[in-house]
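One structure below.
All protein chains of the complex are present and in place, except for one that has been dropped.
Chain nomenclature is as follows: A and B, assigned in order of appearance, with residue numbering initiated at 1 for each chain independently.
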Amino acid sequence: MGGLIDVMPGPPVDRDEHDYALWEKRVDALMVLASAKGYFTVDGLRRALEDMGEESFETMTYYERWIASVTQNLIESGAFTIEELRAQMEQVQARGDTYGEASLDSGKEQADA
Amino acid sequence: MPEPAPNFLPPYWDADAAKPAFSMGKKVRVKSGAPPGHVRTPWYVRGRTGVVERVCGHFHDPQELAYGRGDGPKLPLYRVRFALADIWGAEAGFAETDTIDIEIYESWLEPFWDYGGDFDAQAARLEKELG
Partner (left out) sequence: MPHDGHDHVSPSGHPYRPDQDAPLTHWQVMEIAVRELLVEKGIATAEEIQAQIDSMDRRSPALGAKVVARAWSDEDFKARLLADGSAACREMGIEVDALKLIVVENTEDVHNLVVCTLCSCYPRNVLGLPPDWYKQRAYRTRAVREPRTVLKEFGVELPGTTALRVHDSTADMRYLVLPKRPDGAEGWSEEQLAEIVSRDSMIGVAVPQI
């Protein structure tokens, strides 16, 4: 790979900014912690991001790509199995239709906010 | 090319790792090629010539780390300065002083042999000299 496949002059930079959502900050924190604990490196993160291909830039947000890469690396390093992840995701999904409902401890944080 | 930055002692130096083959101010060529896998050398400088701006120190090879293998030897890491006009061509309108600095691991660099721009003339001269 080695970065951008297509370095052509493009459209102006869209400078809208948004505050990161709680789930995005958590993805960031999971990356920092998992790498600090030796499960994988930033190089592994980047490798899996690149492997998603150029079109993932169009279809996924930044932290969506990150959680996909973090998860891929954690599976590879044996932190959990694919089956464990599948079962856990099924359980999470069954809790409700919003992030607030599905993430067990977010009720507490909202109360603190 | 502009003058390299003032002398700099690499903060990330590992006395046990291989001594860097290139020093500050040396002309180097980035290797060519497009191997698969996680390559950290941007494609737009592969095959290009630049000047070592500084030696950063020693680091594990990201091409190995990316696949969970982190125990190989550390490589010298350089910051190499390229003229943007060399990379994107004269028609891109860059000033001669416009540059880009890129970190490149030693495994992707080779010495730059200056043939004075004419390989055939250099080869002929060498042949004559060597009898």
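One rule holds in what follows: contacts are C-beta pairs under 8 Å (C-beta built on N, C-alpha and C of every residue); 3 or more make two chains touch, one makes a residue touch a chain.
For clarity, every value in this text was computed on a predicted model and none was experimentally measured.
Considering the whole complex, the residue from B:44, B:67 or B:112 that touches the absent chain is B:44. Panel shows subunit B; residues 2, 8-9, 11-12, 40-42, 44, 56, 59, 62, 77, 79, 81, 84, 88, 92, 95, 97-105 of it touch the chain omitted from the view. In the full complex, subunit A touches the omitted chain through residues 2-4, 6-18, 20-30, 32-34, 37, 39, 46, 49, 57, 60, 62-64, 67-68, 70-71, 74, 79-80, 84-85, 88-89, 91-93, 96-107, 110-111, 113.
The criterion applied here is as follows: only the chains that are shown with their structure count from here on.
If you average the Cα atoms of subunit A and of subunit B, the two centres end up 33 Å apart. Those residues of subunit A lying in contact with subunit B across their complex are 1-5, 7, 40-41, 43-44, 46-47, 50, 76-77.
On the side of subunit B, the complex with subunit A involves touching residues 34, 37-44, 46, 62, 65-68, 70.
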